[in-house]
Every structure is written in structure tokens, then in C-alpha cells.
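FYI, not all chains are in this one, though none of them got moved.
Chain lettering (A and B) follows the sequence in which the chains are written, and residue indices restart at 1 in each chain.
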Amino acid sequence: MAGSPRRTAGRRLQLPLLCLLLQGATAILFAVFVRYNHETDAALWHWRNHSNADNEFYFRYPSFQDVHTMIFVGFGFLMVFLQRYGFSSVGFTFLLAAFALQWSTLVQGFFHSFHGGHIHVGIESMINADFCAGAVLISFGAILGKTGPAQLLLMALLEVVLFGLNEFVLLSLLGVKDAGGSMTIHTFGAYFGLVLSRVLYRPQLEKSKHRQGSVYHSDLFAMIGTIFLWIFWPSFNSAPTTLGDGQHRTALNTYYSLTASTLSTFALSALVGRDGRLDMVHVQNAALAGGVVVGTSAEMMLTPFGALVAGFLAGTVSTLGYKFFTPILESKLKVQDTCGVHNLHGMPGVLGALLGVLVAGLATHEAYGDGLESVFPLLAKGQRSATSQAMHQLFGLFVTLIFASVGGSLGGLLLRLPFLDSPPDSQCYEDQIYWEVPGEHEDLAQGPLRAEEPETRA
Amino acid sequence: MAGSPRRTAGRRLQLPLLCLLLQGATAILFAVFVRYNHETDAALWHWRNHSNADNEFYFRYPSFQDVHTMIFVGFGFLMVFLQRYGFSSVGFTFLLAAFALQWSTLVQGFFHSFHGGHIHVGIESMINADFCAGAVLISFGAILGKTGPAQLLLMALLEVVLFGLNEFVLLSLLGVKDAGGSMTIHTFGAYFGLVLSRVLYRPQLEKSKHRQGSVYHSDLFAMIGTIFLWIFWPSFNSAPTTLGDGQHRTALNTYYSLTASTLSTFALSALVGRDGRLDMVHVQNAALAGGVVVGTSAEMMLTPFGALVAGFLAGTVSTLGYKFFTPILESKLKVQDTCGVHNLHGMPGVLGALLGVLVAGLATHEAYGDGLESVFPLLAKGQRSATSQAMHQLFGLFVTLIFASVGGSLGGLLLRLPFLDSPPDSQCYEDQIYWEVPGEHEDLAQGPLRAEEPETRA
């Protein structure tokens, strides 16, 4: 057993050294490349003599803050459901996302706002960096409890690059629409993480099975994450859309879709539950699928009815996935998906991409009027038919799945480097390897921990 | 005893079938009736050629998100104080509110924005739907722990209709002002729930008395609800007011009122407490009464001083209500009010309505200037005197109490339908009937549950 007392000095230095190295590297790259854009630079903004009310800040900052809340509070607490992994769930979310914000500012900046040798930053780059952090945290959900923080930082280092590349191919090269990221964030993040989890497959994981469930209060902490994700998802999908009706409509569609996924989640959870009982795992996760499934189409003329149908299907598929597919995923496909990201982000993400194909294919000049220019600029300019746009959307999904699978495989190989500090099979889902855990003498001593791992307290 | 193991197959299907039925019905009604309004429709918005900055979204969406947080995080966690009912409190809040948002979009739409055979939706309908969900959750607070989720959905089905009707009578027919809903939301929701609780009176409820209190951490979870309600209440009251000074003043007045209700709550709680000790029930609830009490008058020229006095009185009345009136309510009037909604929403709501009568009666052209048009349009047009407006406000309170009482009675009869799945007297305030509860073998086993209800674990 490679429990913490026997971790070598080399291993205990991995996390601090990697943090310092990565921070040093991004700081140097920031010094060389990153500059204020014309909305954040004192001289540029005043030279152009805009009205302050026109500053993009006032149109996007409230949405940004909602997204920021989702990334750090939402994702962080959603993963606190594990009884002995709360510090790691919320703490590593914090660390990973903080690094991803810096690193994706650079990567996305190179792809999207590199002019005159510089990356220009402002509220839009902040939103995009948070989105990229979201994809990294989705992947984290698939391998939660089975990797150390240094491994996670390396995963983020790789994933942010591939996220930026995939996003660039879809949005800039293929002209695909995906404001809320059904493809670029959810599908990409989920399958990257699932493939990575496959490569890291642990046949002996049942040694940590007793720690894989929740306790009463850890489920309530997780609901903090769920609810903040749920309420702010309309801001997530609408944060980067065109201003005016686009942002407004996206928020509205997402709002309705989420109400429907909530109803179908409760319905299905009770239907498949023992004695008709509801399952917190479903409520914490599947109820959110309505946000994922309209990520591509919410800015389109989906109609409120369409949003309800989409959300209903997503909640249904997601709940059934937790009940029936996750066990198969582990037993047959050897994918150990801790948070069930396949059910919350994978399937609903693919479904959302396909819904985008459908709604894009149905786009007409009548339905969008002069607003077509904002939603489908290539259609408005006559460079593409609706059918062609739909085909491009479909191809975008295909590209995303390729990037995610190849990326997840590479990530898995990277994380399997033998010198990396990884928890042993008997110590998965356990905070004590990486954290000082208080109160063992009291409320936690009665848990299963004490009997089994006295050596970790030496 | 009708404990869960003996629930018939018919009963276990009630929740899923009702969810599916209601979702199917609202989806069909959405398909037929609900359309984007001119601010969310791509063609309509661009045809009118507005500046994007004029889109109502930018004036109301931040307030909407605060309200949305209050409904789902605020109400949800406020009710988590019960030691064994946290899953149900936050989970059923989630379910009920999600359904209410859809259903009230339809009901309020028919009353307020039905043009050309269609209901038009946008940010204002989203805010109004959340408000209606708030009223439903207030009623839920009165019967918390004593009803099953299918019963709750039926309650919402009825209550949303009566809420819409009452609101229509007050705002559209009587020309009553009630932006923050002292009458339409708080008074209506509270007395609807209290009358309903009266009809559902359980003489044998002491069988579940041991579960009716809090534990240390459940009180801290409840404070999450309290604090989010408290900080965002200025947004709640100001979300639907006229733009500019109206919204600004409403937020300011509410902010001051809440500070005063907090001080009076602490003062009174210590004064009436054993050995001068503070009571978390008071702090969690009565401190919020300052938001309720200015729901009607905060958009008026209440003055900051007026807001302080109003908040102070509300906190005082509410705290004394918890201490002295709630026990009488149960013993004499047979109203079992789980969350004390009479103290937080009932009395402060009525007080707020009366404060609105007073402040409306004092309105003058000098005090409001040209702003009179926004706050009291009928006064500005000379169609009504201030005294007449005050009388209409008072009549609005009367109408609300009638609607709430009749509605609550009907609701009670509906929920007493014998085939509905209701928890037995010995299983109230207990998650385990409706939820898979983890960790019984560990941290919860030492609670009172194990010894008394081994039959539920069969």
C-alpha cells in the first residue's frame, strides 16, 4: 500500500512544484502577450470617446458573474456528495479552475483575439475562460476521487489546449453555432473525461467502494451546487450570444428547458426507484440536463414549446442513464464515471448537438427576419443554406467527439506516468491523502475510516 | 400504519404519473398559446430596429436572477432546518417551483399578456412566474412535512390559478399597487397555506414531534436560505417596478427595512429567550419580515426613516408571533404551521398591505412630482384621489384574504382525497418515505430513527 506516510519527498513536492512552474510560465506568457482590450484600457477607451453605457461590461458582467458562480460554487459543491471527499471536491475544483482561467486566456487568446502580436482581454475573454474551466471540471467529474492534484493540473494543461483547438475548428473554421457549448463544453468535456477514465481503469476499485456513497449532509451540500447551477444556467447559455433579443431569448429558452428536465427527472426517478422512492443522485444531476440540451439551440428560434420538449427528453435520458447505463459503463466498458458525467453532460450534450442540427436546418428568413444576421450570419449573407448549416453542425459534433476521444486517450497516457502521485486503490475518494482532515477523534472516527487506515494518522 | 413498505403500487405511481400528466398538459398549452414577445423574437426585435441596449433584458435580468436565487436557494434551504426532512425541503421546493413556473406562465399569461390568441413571454413573465412560485412555496411552508409530493403538485395546480386570478383582480381591475407582493404573494400565500393546514389538521401529530426540531448543522443550512433571501430581497421588491427612480427607490427602502427588522429580531429574541439566549428560529425567519412589510410601499415615497420604522415593527411582530402566537395557533385554532409562515408572511404581509394604504393615502403631487405618473397613474390622471387609492388598497387586502381562505379550503379538500399518498402521523417530517436516504448505517443510525421505525427499512 502506497499510503501517504510512505510517499517519498519527491512525490510530496509534485503539487507545489507544478503549481509554481505553471504559474511562472503563464505569468511570463502574460507579460509578453496579454494586453487590455479597447474596453478595459484607459487610453484606448477614452480615445474612442464612447459613452460609458456602451462598454460591453454592462451587457455581459452580470451574466459573467452567474457563470463564475456556476463554475466555482456549482461544480465545486455538486461534487461534494462523496462522504469523505468534500475538501478535495471543492478544493481541487478551485485549484483546477483557477489555473484553467489563466491558461485558457492564453490558448483561447491565441486562437480568437491575437492581433498585432498581442492577446486582448476583457469581459468576453473572461466568460470564455470560465467556459473552458467548465469543460475541465466536467472531465474532473469522471475521474473524481481517483487522481491526485498534480495529475489533475496536467490534465488541465492538456485539455485546455485541445478545448481551444476544437472550439476554434468549430466556431471559426466550420461556422458552427454553439453559444452554450452543448458540443464544445459538455460533449467535449464529458467524452474527454470518460476516455481518460477508461485509460485509468482500476480493476481493484471496489477496495474504496465504502467511501463512494454519500451521507445525509454531503447530499445537502451537493444540492447547493445543483441549485446554483440550475438557477444560473440561463446566464451560462446566454452569456456569449449576440446582444438584445439573442441573449434574452437564450435565457428564456434555457429557463423553460430546465423546468421540464426537473419534472421528468422527478417522474422517472420515482418510477424506477425502489418503492417509488426518489434518488438524490438523479435530482442533483439529471434535473440539470435541460440546461445542457439547449446549449446549442437556445439562441435559435427554438420556441418555448421546443424548449420544454428538449428539457423533458434530456431529464428522461439522463435519469435512465444513471439507473441503467452507468452500471453497464463500468462493468462492460470499464469506464468508472464517478459523477455520472456521461448522463449529465455526455448524452444530453450529444442530444443538444443533434437538436442544434434540427433547429438550424429549420431556420427560415420568415422566422428570424433581420435577426437572421445575428444568429446565422452565413445564412443571412447567402453563403450557406439552412441544410448546409445543419450539416456543418453535425460535422461539428463529429469533430468534437474525435478531439475528445483522442485528447482523453493522450490525457490518460500522461496521467499514467509512473512517477505521478496517484491514490492507491484502497484510498480513492479519500481526503486524508491530500488534506489535513480535522476532527478524526470525534465525528469522523465512527466512520469506516478508523478501522481500516490507522497508518494514515501516524 | 401506512408506512412505505406497504404502499400499494398505485400509490407509488402517483408522483410519476402526475408529473408526466402535468408536463404533457403544459407542453401542449405552450405549443398552442405561448410565443416569444417582441423583445425575445428575432424577427420582431430587429424589425423594430431598437438599440440592443434598450432591450428590457438589461434592466431586469440581474434582478430576475436574484429573485430566482431566492425562490430556489432561499426558500429551499430555509426549510432545511428540520433534522430529517432536508431532502424533501429542498427537493420538493425544486419540483413545486419548476412546475409553478410553467403553469403560472400560462395562467398569468391569460390574465396579463394574452393578445391575438397568444401569450407573449419575456423577462417580465419570467419574474412574474417566479413570484407566483414564491407564493406556492410560502403555502408549502405551512404544511411542510405533512404532505406527499403528489399532494403538493395538486396544491400548486390550484393555487397558481387562484394566485393569478387574485393578482388580476387587484392589479388590473382595482388598480391596486403591490410591486413586492405584500398582498398578492405573502398574504395570499400564507393564508392559503394556513387554511389548508387547518383542513389537514392532524390531532396525532405529536407522534412525529421528535423530528420536528433542528440539529446543529441543519440550522446552519437553513441560514444559507435566510441570508440569500435577506440580501436579495431588495431585488425581489424592485424587480417588477417601473424603471429608473422607481426600481432604485424600491431597492433602497427594502435594504433599510431589512436592517431594522434584523435589529428588532435580535432584540426581541434575546428579550423573550431563556436566560437571554437568542433563538435561531427567530433569526432565520423574523429578520426577513422587513422585506415582506415594505412589499407594497417600497416603491412609494416611504422615506428611509419610514422603511426603518416599518422593518422594526415587522421584526418585532414576527418574533413575538413565533414565541407566543404559534403555540396558540396550534392548540386553539388547530393550525399546524410548520415553518411559522403566519409570523414571517402572514402578519407582516397584512401589516405591509396596511402600510401601503397609509403611504398611498398620503401621496401628493409635491412629493412625487412628475414621478406620480409612474407610481400612481390613476392619481396622476386625476381619475382617483389619494384617499380613494388608499381605500382601493384596503379593499385589495380584503379580496386577497377572501381568495386565500376560499382557495386554502378548496385546496385542503382536494388534498384530503383519500387515494392520495400522504405520510402517516408517525412519519411526518421524515425523508425516508419519499427518498432513498444514505448512510443510515452510520451517522444517522444514532438518531431517534433507528429505534422507532425499523419497519421502514425492510
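Criterion: contacts are C-beta pairs under 8 Å (C-beta built on N, C-alpha and C of every residue); 3 or more make two chains touch, one makes a residue touch a chain.
This structure is a prediction, so every number in the text was calculated from the model and none was measured.
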Full complex stoichiometry in copies [only 2 chains shown in place]: 3
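Methods note: only the chains that are shown with their structure count from here on.
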Residues of chain A touching chain B in the complex: 53-54, 58-59, 62-63, 66, 83, 213-217, 219-220, 223-224, 227-228, 230-232, 234-235, 243-249, 251-252, 255-256, 258-260, 262-264, 266-268, 270-271, 273-280, 283, 287, 301, 303-305, 308-309, 312, 366-375, 443, 446-448
Complex contacts: residues of chain B adjacent to chain A: 4-5, 7, 11-13, 15-17, 19-20, 22-23, 26-27, 30-31, 34-36, 39-47, 50, 52-53, 55-58, 61-62, 65, 68-69, 72-73, 76-77, 80, 86-87, 90-91, 94-95, 98-99, 101-102, 105, 121-123, 126, 149, 217, 221, 224, 433-439, 442-444
